[in-house]
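Here is the structure we will look at, set down as structure tokens.
A single protein chain has been omitted; all remaining protein chains appear in their positions.
Per-chain residue numbering starts at 1, and chain names A and B are given in the order in which the chains are listed.
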Amino acid sequence: MSRFGTLPRRLVHVVIVLFGITLVTFFLLRLIPGDPALAILGSSYTHTRAVAIDNFLGLNKPIWTQYGQYMDRLFHGNLGFSFFYDQSATAVIRQHVAPTVFLVIYSAVLAAFISLPIGFISGIRRGGVVDQAGRVFFTLSFAMPAFWLGIIMILIFSVRLHIFPISGFGRGFGGHIYYLFLPALTIALGFSTVLVRSLRAATIATLQAEFVDTARMKGIRWSRVLWKHVFRNSVLAVVAVYGVNLAYLIGGTVLVENVFSLPGLGSLLVSSVTDRDYPVVQGVTLLFAVLIVLINLSTDIVQAALDPRVGQEIGT
Amino acid sequence: MSAMWAASPSELLMQVATKAAGRQRSVARRRLPLIIGLAMLVIAILAAVFAPLLVSQSPTAIDVLHPLSPPFTAGHWLGTDQYGRDLLARILYAGRIDLAIAFGATTVTLVGGTMIGLVAGYLGGRVDSFLMRLVDLFFAFPFLVLIIAIIAMLGPSTFNLFIAIWITSWVSYARIMRAQTVVAKKQQYVLAARALGYSPVRVMFRHILPNTASPVIIFSMVDAVGNIILAASLGFLGLGVQPPTPEWGSMISDGQNYILTSWWLAAFPGLAVVFVGVAFSLIGDGLADLLRAGDR
Partner (left out) sequence: MTVTEAPLLTVRDLHSYLATGQGVVRAVDGVSFTVHAAEVLGIVGESGCGKTVTCRTIMGLMPARSVHTSGEVIYHPHGEQSLLGATEHEMRSVRGSQLAMIFQDPMTALNPVLTIGDQLVEAVRAHDRCPNREALARAVGLLDRVGIPAASRRMRDYPFQFSGGMLQRALIAIALASSPRLLLADEPTTSLDVIIQDQILSLLLELQQDTGMSMILVSHDLAVISEMCDRIIVMYAGQVVEEGAAADVITTPRHPYTHALLDALPHAGQRGELRSISGSPPSLIDVPAGCRFAPRCRYATEECRTWETALVAAGERDHAARCRRLDEIEEGRDTWQPSDSASA
């Protein structure tokens, strides 16, 4: 029996969602009140350019043709033209991808490093030092806006203590790790609140399960019971939460990149909004959504790998 | 890990009775976070509403003679910003906007999303399928990114901020409520109501809703925190509430430029956000505890 039995069905679902995403981003541009060409071109408005845009967007044609044109261009990797940067939107976007992807992965890993031990220990020693301190700490950090937390981090660690640099991406892998530590930590802390809470609750519930008694009954070491039986089961709950909260993680990168002046997709998104560079806004939004779909898919795969029951689920 | 062992039954009884008494005390203590949270929220609301009574300065009064004064200067408890405007006054007045967003945005999405979820779950079939596919679609987008994109198209303003939140936030409530409704539909009390011939509207609103409302209420507290942070974040990015209206997020953004010399400009507005955020969190947690204990 394959453990990944429903994966093909999931993939179909994913494709449908991707199509839906393109629909939404397509309609985004149609939200602009007034004349889109005027809005897009702004000060570089000339009649020729306006006509070019009208043709590009197919504004005079029925909506389905417009969508068709949009999809056609997408399949050829054409995300539009950035009048602000005077290059193809794809080129502009591609230059900003690396820092964001690095940051996302870095934060995800840091969040796991922080929350898994704390969440688990809080669960097995309920009411203990780690549990109480953790709860206070994370209630506070949950209410802190990511960007404010980032600023405070900069204040303490960069300005006053001079341990970490204030901004920038750094060079080389080691440089990235160093420069991105504070931003990644900022995002990870906000993310960790939910993870710690989930793991703690799952651990407490698992400790009361009968199979833990069966394991103890065998006469094996308690540490082994904790690891092979309790942890391996309670962590399953966290994987699901991890995936669901990824949207928060991505949102966090937008703000954090801004605070720490990182040249990533988040900064690009914000600057292109103020610059009225609509095609880029559209393209970045699309990219973020695709990123999330990929992350969710990976979460599903990880879940199926860890929990043999998931692979057998008869479609949701 | 071994259990406590006593030498005789009477000694045993004494040991256990003491511990049981301790357990009874801690049950009462668990209400505390809820009370603290409510108190904090009330303080925040009162401070914002009665701001003119608490500070004599206007939040927009420029004082070129005293720019960037540190906290505890005469007449300016929290200092002033680069234009000499009193920081405390600005924080309190900004509270009006941010709290308005927290309540205004959350209430509409709570009501709207809950209704949609309720209807979808109750009716089932194609309506349910369609609405839930729509919900799934929204969930595919990173929340903040979608909001930024919508504001980008509509133009940054306080009203458009509300619209952007209304368009995107209802989905969480819809999903929770739909799941609850689907389960509730099969319960005895619903089957009984339907057997009695009650109209669907009546079954939904007078029977299902009161019994399933708790998760969405609890979530709305979390959502309120999120909305405040959202408003502040957008203000920070310059995409939310526009100047000269004071708003915590834009104040933090302005303050970031002076981080090296006048740290209070960014720190205090942030503390205000944290204060209100913690208040909602505690209320949410307290409610969750309260409702869970009531199930026993």
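Simple rule for what comes next: a residue touches a chain if its C-beta (ideal position, glycine included) is under 8 Å from a C-beta of that chain, and two chains touch if they have at least 3 such contacts.
Bear in mind the structure is a predicted one, so any value in this text is a computation, not a measurement.
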* Contact residue for the chain not shown (choose from B:16, B:35 or B:201) -> B:16
* To do: Name every residue on subunit A in touch with the hidden partner chain.
  => 1, 209-211, 213-222, 228-229, 232-233, 236, 306-309, 312
* Mind pulling the subunit B residues that touch the left-out chain? -> 1-9, 11-13, 15-17, 19-20, 22-24, 26-27
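Here, only the chains that are shown with their structure count from here on.
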* Between subunit A and subunit B, centroid-to-centroid distance (C-alpha), Å -> 22
* Interface residues, subunit A side, partner subunit B - complex -> 17, 20-21, 23-25, 28-29, 31-33, 139-140, 142-148, 151-152, 154-155, 159, 222, 247-248, 250-251, 254-255, 258-259, 269-270, 272-274, 278, 281-282, 284-285, 288-289, 292-293, 296
* Structure fact -> Given the complex, residues on subunit B that touch subunit A span 1, 133, 136-137, 139-146, 148-155, 225, 229, 232-233, 236-239, 249, 252, 255-256, 259-260, 263, 266-267, 270, 273-278, 280-282, 285
